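A single protein chain has been removed from this complex, and every other one stays in its place.
Note that the chains are named A, B, C, D, E, F and G in the order they appear, and that numbering of residues resets to 1 at the start of each chain.
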Amino acid sequence: MTNARPMVAIIMGSKTDWETMRHASEALRAFRIHHECRVLSAHRTPSQLSEFIQEMEQGGCEVFIAGAGGAAHLPGVVASQTLRPVLGVPIDSSSLQGLDALLSIVQMPAGVPVGTLAVGKSGATNAGLMAVAILATSRPDLRDKLRKYREQRAAKILRETLT
Amino acid sequence: MTNARPMVAIIMGSKTDWETMRHASEALRAFRIHHECRVLSAHRTPSQLSEFIQEMEQGGCEVFIAGAGGAAHLPGVVASQTLRPVLGVPIDSSSLQGLDALLSIVQMPAGVPVGTLAVGKSGATNAGLMAVAILATSRPDLRDKLRKYREQRAAKILRETLT
Amino acid sequence: MTNARPMVAIIMGSKTDWETMRHASEALRAFRIHHECRVLSAHRTPSQLSEFIQEMEQGGCEVFIAGAGGAAHLPGVVASQTLRPVLGVPIDSSSLQGLDALLSIVQMPAGVPVGTLAVGKSGATNAGLMAVAILATSRPDLRDKLRKYREQRAAKILRETLT
Amino acid sequence: MTNARPMVAIIMGSKTDWETMRHASEALRAFRIHHECRVLSAHRTPSQLSEFIQEMEQGGCEVFIAGAGGAAHLPGVVASQTLRPVLGVPIDSSSLQGLDALLSIVQMPAGVPVGTLAVGKSGATNAGLMAVAILATSRPDLRDKLRKYREQRAAKILRETLT
Amino acid sequence: MTNARPMVAIIMGSKTDWETMRHASEALRAFRIHHECRVLSAHRTPSQLSEFIQEMEQGGCEVFIAGAGGAAHLPGVVASQTLRPVLGVPIDSSSLQGLDALLSIVQMPAGVPVGTLAVGKSGATNAGLMAVAILATSRPDLRDKLRKYREQRAAKILRETLT
Amino acid sequence: MTNARPMVAIIMGSKTDWETMRHASEALRAFRIHHECRVLSAHRTPSQLSEFIQEMEQGGCEVFIAGAGGAAHLPGVVASQTLRPVLGVPIDSSSLQGLDALLSIVQMPAGVPVGTLAVGKSGATNAGLMAVAILATSRPDLRDKLRKYREQRAAKILRETLT
Amino acid sequence: MTNARPMVAIIMGSKTDWETMRHASEALRAFRIHHECRVLSAHRTPSQLSEFIQEMEQGGCEVFIAGAGGAAHLPGVVASQTLRPVLGVPIDSSSLQGLDALLSIVQMPAGVPVGTLAVGKSGATNAGLMAVAILATSRPDLRDKLRKYREQRAAKILRETLT
Partner (left out) sequence: MTNARPMVAIIMGSKTDWETMRHASEALRAFRIHHECRVLSAHRTPSQLSEFIQEMEQGGCEVFIAGAGGAAHLPGVVASQTLRPVLGVPIDSSSLQGLDALLSIVQMPAGVPVGTLAVGKSGATNAGLMAVAILATSRPDLRDKLRKYREQRAAKILRETLT
């Protein structure tokens, strides 16, 4: 999926976050959006993180998605290094159930926004879908696909029966 | 500011939310982004809300910003009615200091994303800036303005002296 | 149970919520109250939700019960579309243990009340019982049944022995 | 307002709670619902509380509203002594901002439901409105008044302009 | 253990609380304090609760221990019906991890104190030990036993080795 | 008030805690209980604290009350140095509204109980009243005074009128 | 104070944090520790932050203190760029009372420690004192000063009288 130029980059602070973040990747795949996934830490590999952000930007990447747990600085640090929209996914990886990650990501100071999604898998899926919505602002065909996606999910709910 | 077609819509659940949400408007003004601000409630004026969303979409609005306090359903309800990216601003209007608004906005189920910003003024400013960043994905000149904006804010910090 | 006209409607945002919400249904069954259960989402199937609410009202439904998890907008959205009393059941379906659902349901703005019960199974059972109590305000025979129900539960507690 | 038989009783644990609970009374007055307001404590005047509940029930009272702060036992204790629907209003009267009152009221065990509203004034107003909605299940004229009330509030929101 | 007159009463709101509350009983047994354990609910068996409290008082019971989960009213309701010292044990029986029980027990209004212990087993053990300490204020021999108990626990810690 | 031998000791970690803790002293005064109040810190004056505890015990003090804010170790440290019952009062002195003090006091490990009261003034008053209840277990005349005290407070509530 | 080589650096994310962080500076001054204070943002002036850290290290700075509010990334970002011990001070600057700052600072992942102090002024003072304690590990004279400092504070507590 990396021979085409990626339009979205997904970054996570630890390999164990992939269990959550793959849901963002799956959402993008459902829309055939080329994207790149990488494990990079704001604290432990800061220079490689900066290089990756620059490389992605130069390749035309339009949206960054970053997921992290605990004192989750990754999305904010990404946002401080790019002008592209950055989406953050709090991951429940400490005893505090993701509340620490949520507050560390969403409470960014004025000037450096991170659009934050829900804690965990739903948030990762939604980060992927929001990236699609952002790309769709200048791509009407993507918006059509989004409409169909929502209709299919609605249809699935309506088919459900309780036993 | 409404004779041109608005690119961003700012919706809030109550007039008292304007004290917070005007910071989103000011951020957009700093970039000369035409936008429309409106008080509409997800619960009390649902049909007018739907009409406004449709009208905005047809006029070419690309990003929705919604702010609300308490059981803050407005951003999620807007997101359920548009395919454009929706940004949510939790407002601290109950005794629970905005924690209720934050969780009501950010914890959206998979399928209907709301990119959530910080509680209060910083969040409102950042919603405006994130809308600019989204618009800038297909408008290189806006990205240049964003870069200058950040540089000015950085310069302001560097000029500050402690006494 | 649907050939008679339902007096109570139970709505939930996802099929997985049935594990919790069936306790509301069981409470109603214990009083032989005809009711209808349905999976409908405030965000993903809003028009079908509106239709169902209207249909129920026209059929004489007197109380709505709605259960949801996360940013639980369903009870509030139902309450914004009916004048009948609406009872909300927060469901523990995210990493935040139902606190997000509780605050999203209970902190409704003035004008659109949702009578909120406890998080989870106890809350679902109590939503059923409170619906019975509401119906009983104009049906003395139901109140007699409620009295017996409470007496039986009290008797059960008094029979319990510790080992 | 007490020469007619009260249809709703409003009970609060302390005189200082009146500042909040009078909003429930005002909502009832807007619908010309006869009601009785009383300061009675679950812990400090338990026998007078029981007498008042009995007296109200015998007089035809159909809904109880109870507001309290801190370890707010009043609504649950009222609910344990009546079969009528009981609505609870958490009051922000301790340093913990009403979270203690909210959890003490809403987390009732299965068998004794309390329909809980928001912390503070909005919750008190909504307790009044929900009592009206419950009374309206057997009084179509009240439902018409409720509809007009909502329409007026919606109209008020739509008249609001931002400056 | 009931042929002698019980000096302490242990009350719990549900049989499932015994798993926690038996630690209070075990602490009392270690000091050979006669005590009575009973399942009684503040909401579902209020009159039997009152009778039990009176009966215990007349039999010379000097301390009450009450444990409950969720909206844990039992300790406060016991405290409102006796002048003897009442100790409360919050039980973790809801999705909110005992925070609801803790706040429902500890945040009692001025006038009706409940001495609250930790959530769960440690709290139950400590309720037993605190009852012993209270009884020991007028029984020097009990204080000697308490001293030995503490010394034994200290010795046990000092014997522990890490591997 | 110190020429007689004090039966209760009130200790607080800082002079600013007196604003809260004087309510414990006032409750004891209402019952003419001789008591001693002292500012002593578990962390900053540990040896003077130990001396004071010993001195009080030798003088016949039967109950210790300790109040502190933030990481409130004082009540637990007192409890580790005496076998008398220790009551703890959490004080709201940090930005976290007394939640830190509450958890630091109530969550004591098995073996060293602290009977914890509500955060702030109500808790301080109740600590005083609970000390009276403990002293009253072996002093019937005190129990009579307690009964009158409660009756007076109940009467005061019943006299209150709403305007 | 900057003509000598600073041994401690105090960094804060915004000029408004100085109101809190000056307490760290005052603690260092009381021990005549040369230190440098600077406003630098992890997100808005990242390159100047890196330069300052490097410059300080080369000048012999041994301890870094960083204070920030909201999604407080500054201490962690400093810690990722130096091997010297880093102390973090959470600042109460949002509606969430510093809980966001506390969790953003303390919950750092394994590998990049930040020694976190209390929220607000006490934490800032203690960051200064802990820096002194760290410097004192290789400077016995500083340890003597620390001992005297503690003795003076203890003496001050012991002089306090209650009125």
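Quick note on the criterion: a contact is a pair of C-beta atoms (placed from the backbone, for glycine too) under 8 Å apart; a residue touches a chain by one contact, two chains touch by 3 or more.
No experiment lies behind these values; they were computed from the predicted model shown.
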Residue of F:10, F:42, F:118 or F:154 in touch with the missing chain, whole complex considered: F:42
Absent chain, residues of chain G that touch it: 23, 62-63, 83-85, 87, 102, 106-119, 121-122, 125-127, 129-130, 133-138, 143, 146-147, 150, 153
On chain F, residues whose C-beta touches the chain left out of the figure: 13-14, 41-44, 46, 70-71, 73, 76-77, 79-81, 94, 96, 99-100, 103-109, 111-112
Residue ranges of chain E at the interface with the undisplayed chain: 92, 97-99, 118-120, 122, 150, 153-154, 157-158, 160, 162
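Heads up, the rule we're going with is that only the chains that are shown with their structure count from here on.
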Option in F-G, A-B or D-E whose residue-number contact pairs overlap D-F by over half: F-G
Separation of chain B from chain G, taking each centre as the mean of its C-alpha atoms, in whole Å: 35
Separation of mean Cα positions, chain F and chain B [Å, integer]: 50
Distance from the mean Cα position of chain F to that of chain C, given in whole angstrom: 44
Per-residue overlap in chain A, given as positions that touch at least 2 other chains: 99, 106-109, 111-112, 118-119, 122, 150, 153
Touching pairs - complete list by chain label: A-B, A-C, A-G, B-C, B-D, B-G, C-D, C-E, D-E, D-F, E-F, F-G
